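Note that this complex is displayed minus one protein chain, with the remaining chains in position.
Order as written gives the chain letters A, B and C; numbering starts at 1 within each chain.
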Amino acid sequence: MKIAQLRGLSLGGGTSLSLPMLLISMRTFIALIVVVLFFSITTPNFLTPSTLIILAKHVAINAFMAIGMTFVILTGGIDLSVGSIVGLAGMVAGGLIDVGIPINALGVTIYPNVVETVAMTLAAGMVIGGLNGVLVTKLNVAPFIATLGTLYIARGAALLISNGQTFANLVGTPAYGNTGFPFLGSGTIFGVPFSILALVVMTAVAGYIATQTSFGRQVYAVGGNENAARLSGVRIARIKIAVYVISGLCAAFAGLVVSSELVASNPASGESFELNAIAATVLGGTSLMGGRGTIGGTVVGAFVIGVLSDGLVMMGVNAFWQMVIKGVVIITAVVLDQVQRKMQRQMALQAQLASA
Amino acid sequence: MKIAQLRGLSLGGGTSLSLPMLLISMRTFIALIVVVLFFSITTPNFLTPSTLIILAKHVAINAFMAIGMTFVILTGGIDLSVGSIVGLAGMVAGGLIDVGIPINALGVTIYPNVVETVAMTLAAGMVIGGLNGVLVTKLNVAPFIATLGTLYIARGAALLISNGQTFANLVGTPAYGNTGFPFLGSGTIFGVPFSILALVVMTAVAGYIATQTSFGRQVYAVGGNENAARLSGVRIARIKIAVYVISGLCAAFAGLVVSSELVASNPASGESFELNAIAATVLGGTSLMGGRGTIGGTVVGAFVIGVLSDGLVMMGVNAFWQMVIKGVVIITAVVLDQVQRKMQRQMALQAQLASA
Amino acid sequence: ANKLIVVITPSHDNPFFATEADAATAKAKALGYDVLSLAHDDDADKQNQEIDTAIARKAAAIILDNAGADVSVAAVAKAKAAGIPSFLIDREINKSGVAVTQIVSNNYQGATLGGQKFAEAMGESGEYAELTGKPSDTNAGVRSKGYHDVLDQFSGLKMVAQQSADWSQTEAYSKMESILQAQPNIKGVIAGNDTMAMGASAALQAAGKKSVIVVGFDGSNDVRDAIEQGKIVATSLQPAFEIAQMAVAEADQFLKTGSTGKPEKQLINCVLITKANADKLNNFTLSP
C-alpha cells in the first residue's frame, strides 16, 4: 500500500514529486500513524497481526469505493450512488446464485458459475455508473443531483429484486457448478486474504492509470479547467462517463466482497457508505474542486477512517462518542493538512531568503 | 408561496429578472404542476384543502432547511450537517422542557419558558452553523468535509444529551410555566397552521435578503467569483460564516417544528434530511457551483419533492417503488429543466436569425 | 483480567434496544465480566465487523440482537469457528446449531394478542391501517402475519392502507398524516412496534382524531404512559429486560459448565399491556 501510495504521489498533481502534493499525503499519513500509535497503546491486542489483517479487510471495502470515487472527484464531480450500488451488486450476485436466471420460455433456469456471476455483477455496477455519466454529460445534470437520483433508483432496484428479502447462504450448489462465491470475502492466497490482495492490486493499477496514462492526465485536466481541456481537444464527455463507470465498477466490486463475507446479500447493505468513501478521498488530499489528488492519498485516507472506527469499537467507546470522535478526527486531519502545508511553505520561504 | 417564488425569481441571478433564472424556476414550476395534476387524477381526495394543508406542513420542514441551504450553496458551499442539527435541536428543546437546566450548586432546576426554549434551541443551531463557517473560512476546510464532520459531531451530541433516549410528551408543566411547545407543530393562526405561515414568512424574508440587501448581493458575488469579490471589497469570511449560521438557524427551526409535531424528540430524527434539502435546492435551479439560484425556486423544489412522497404514500405505492420513482423524478425534473432551456434558447436564436 | 462479554444490539436510540443493552451489561458486570457494548444500526456489514472485533478482543461470549435473520448467519458462524459462543436475543437467525441459544420473544403469539385486542376495541368492524417495520427485519413480517391471521377472520375489519415506517417515529408520523388524508374514516391503526405507534398516535392527536384506536408492540415506557393517558389502547410487551439477562446467565453457565442445559430456541411469550396492567410496567418488565 505504502509503495503504491508513494508512486501515486510521486506522479500525482503535476508530472513529478511536487512539494505540496507530497506534503498533502504526508499529513494524512502522519494522522494515520498517530491514530495507530494511540490505539496500540490504549487497546489490548490492537497491534497483533490478526487484528491488523482484519483491519485491512475492513478498510479494503471502503477503499475500493474510495478509489473509484477519487477518479470522479478529480474531474470535479461526485458520486453519491456508490452505497446503493454496493447493495444492488450484492442482490444481483445473490439472485444469480440462489435463484439463477429463469428462462420461462423453455421452463429452465440457468445458473452462471461464479466467474460469470462476478462479471455480470460488475457489469451491473458499470451500467449504473454509465447512467450517471450520461446524465452528467449528455443531459448535463449536476453530478450531485444525478447520482443522488441513482442513489434512490439503485437502492429501490436492490429492494425490488427480492422484494426486500435477503438472499441467504450464497454457497451455490455443486450440481449447478456455481459454488465458490465465499472465496472473495474469506478466501486467502498464500495466507493473505483475497480482499487485501485485491486492494493492493487495485491501488497499483489505479495509481498507474491516474499518473501514467493519457486518460489519467486528461482526468486531471478536466478537473483543473474543463473549458481549457475541451479547447485542447480533450473529449470531456468520454472522460467523464469513463470515471463514473469506473466508480460504479469499484462499488460493485465492494458489494461483491461484502456479500461474499456475509455469505448472504441484504438489499439494505451499503447505506451511507458513500460518505465514508468521500471522506477517505478528501482526507487523502483530493480536492472536491477537482484536479488535485492522488490514489495513494485516498488509500491512506481510507486507512485513517478504518483504524479509527475499528480502534474505537475495540476500545469499547460508546457508539455516540464514536460518532463525535469520527467527526472531530475527519476535520482535524484536514485542518492539520492545511496548517502543516502553510508551515512547510513558510519554512521553504525562509530557506530561500537565507540562500538569497 | 407562488408570489414568494415569483419575487424570488424576478430578482434572482444578479440585479434583476435575468432570463436564464426565470426559465429555471419556470421549469421546476411546470414539474410541480405536472406531479400535482397526476396525483389529483390518480388519488382520491388529493386536491382537498385539508390534504394540501398537510402537504404544505410536510413540505415546510424540508423547505426550512432548503432555504438555509440555498444561501450556503449560493456561495459555492454545501451543508451536510442540517439533518443532524434537526436532531440536535429537537433534543435541546426536549431536554429543556422535560429536564430543564439543573443548577447543582443551588440544587435547583431552571425551566425556561417556551419562548426562551425556542431561542436557546435556535442559538444552538447557529453555534453549529458558526462552527461550520469558521472551519470553512478560518481553517479553510472544504465545506463538504467540514459539514460532514459536524454531521457526525452534532448527531453524536444529540444522542449523548439523553444517552439515546427519547424525550416524550413535550407538553411542559403548568407549574413550571413551560407549556405551549406543541403550538409550533400543531398550532394554527386564523385557521392556518403555524408552520405554513412560518414558511411563507421565511420565504419572503429570505427572498428579500437574497435579492434586495447588499449582504445577498455579496453572497451571489462570492459564489460567482471569489477572487473578484475579494478585490471588490467583499469580506469573504464574514459572508461565508453568515450563510452557515443562517443554515444552522433554519435547520434548528425545522428541528423545533418536527419535535413539536411529534410532541416528543428522538435523537435519530433528521437522519439524511440533508439530501432532501439539497435536492430541493438544486431542483429549484440553484447551481452547486454557486452564484446562481433563487429562494423562490428552492421552495418550489421542496414542493415537488413533498408532493411526490406524500402522493405516493396516499396512492399506497410500496416503499421500494417510492424510492425508484423519487430518484427518477429528481433526475427527470432537472433534465426537463435542461432540455426546455435549450429549446427556448434555440427558438430565440431562430427568431433573431430571421429578424437579422 | 476478567473475561470479556461483547453485547451487540441494533441501536441505542430505540428504548427497546437500549434496555436490552443495559440489562445485559448490568448482568454481565454483576457476574464479574468485562463488557463491550456495541450497536450495528441494522447494518449487516457493520455487525460483521463488530464480530471481527469480538474475535480480535478474544471475547469469551457474544450476546447479539442481530441485523437480519440470513445476513447474520455467516458472522455468527465465524465467531463459533473462532471458539466464541453466541447467545442471540430478540431476533432469530435462520440457521440452528450456530448460536448456542436463541432467546426470542414470541413475536407471532404477541402479535395475535395485539390483534385480538385491536379487533375487540374496533368492535370487530371498520376500516384500519397498518404500519409495518423494517422490511429487512423478520420480526416485521412475523408480526404482520400474526396480526392478519387474527384480523382477517373478521369480515367487518377492512385494511385500507399498509405502509412501512421502518420502525421510525418521525416516518410513522408523516405517513400517518398522509394516510389520514386518503382514508379519512379509518377507525384504527395497528403498528409493528411502539416507536411507530407513538408516531401514529401523535399524528392522530394533532388531527384531532383522538378516538382512533392505536395498538403497538414492545411495551416501552413511552407507550405505557400513552396507554394510561388513553392515547393508545394496547401493546404487546416483549420482556426485553428479562430476555437479555437470561441470555447472559445462560452464557455464564455455558462458559463454566460447557452447556446451558436449555434448548437452543427459547420462545418467551409476550404479555398484553392495557390500561388494566400498565401501571405495573417499567423498563420492559412487568412487576407482579
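Basically, a residue touches a chain if its C-beta (ideal position, glycine included) is under 8 Å from a C-beta of that chain, and two chains touch if they have at least 3 such contacts.
Basically, contacts and distances are computed from a predicted model.
Matching "Sugar ABC transporter ATP-binding protein", "Cation:proton antiporter", "Sarcosine oxidase, gamma subunit family" or "NADH-quinone oxidoreductase subunit L" against the UniProt entry of the left-out chain gives the name "Sugar ABC transporter ATP-binding protein".
Although it is not drawn here, the omitted chain touches the following shown chains in the complete assembly: A, B. Check A:I67, A:L184 or A:A221 against the missing chain and you find that the one touching it is A:A221. Set against the missing chain, the residues B:T179, B:N225 or B:N318 yield one that touches it, B:N225. Check A:K57, A:K240, A:R292 or A:K326 against the missing chain and you find that the one touching it is A:R292. With the whole complex as reference, residues 13-16, 18, 212-215, 217-218, 220-221, 223-225, 227-235, 291-292, 348-349, 351-353, 356 of chain A touch the missing chain. Although one chain is not shown, part of chain B still touches it, namely residues 13-20, 212-215, 217-218, 220-221, 223-225, 227-235, 287, 290-292, 345, 348-349, 352-353, 356.
Throughout what follows, only the chains that are shown with their structure count from here on.
Computed from the mean C-alpha positions, the centre of chain B lies at a distance of 34 Å from the centre of chain C. Per-chain CA centroids place chain A at a distance of 30 Å from chain B. Within chain B, residues 159, 163-164, 319 each touch two or more of the remaining chains.
Taken residue by residue, chain C touches two or more other chains at 11-12, 135, whereas all remaining positions touch fewer. For chain A in complex with chain C, the residues that touch the partner chain are 44-46, 48, 50-51, 54, 57-58, 61, 159, 164-169, 182, 258, 261-271, 310, 313-314, 316, 318-320. Partner chain A is touched in their complex by these residues of chain C: 11-12, 35-39, 42-45, 48-50, 52-53, 55-58, 67-71, 73-75, 94-95, 134-136.
Taken together, the chain C residues at the contact with chain B in this complex read 11-13, 15, 18, 135, 161-164, 168-170, 173-175, 177-182, 184, 195, 198-199, 202-203, 205-206, 221-222, 225.
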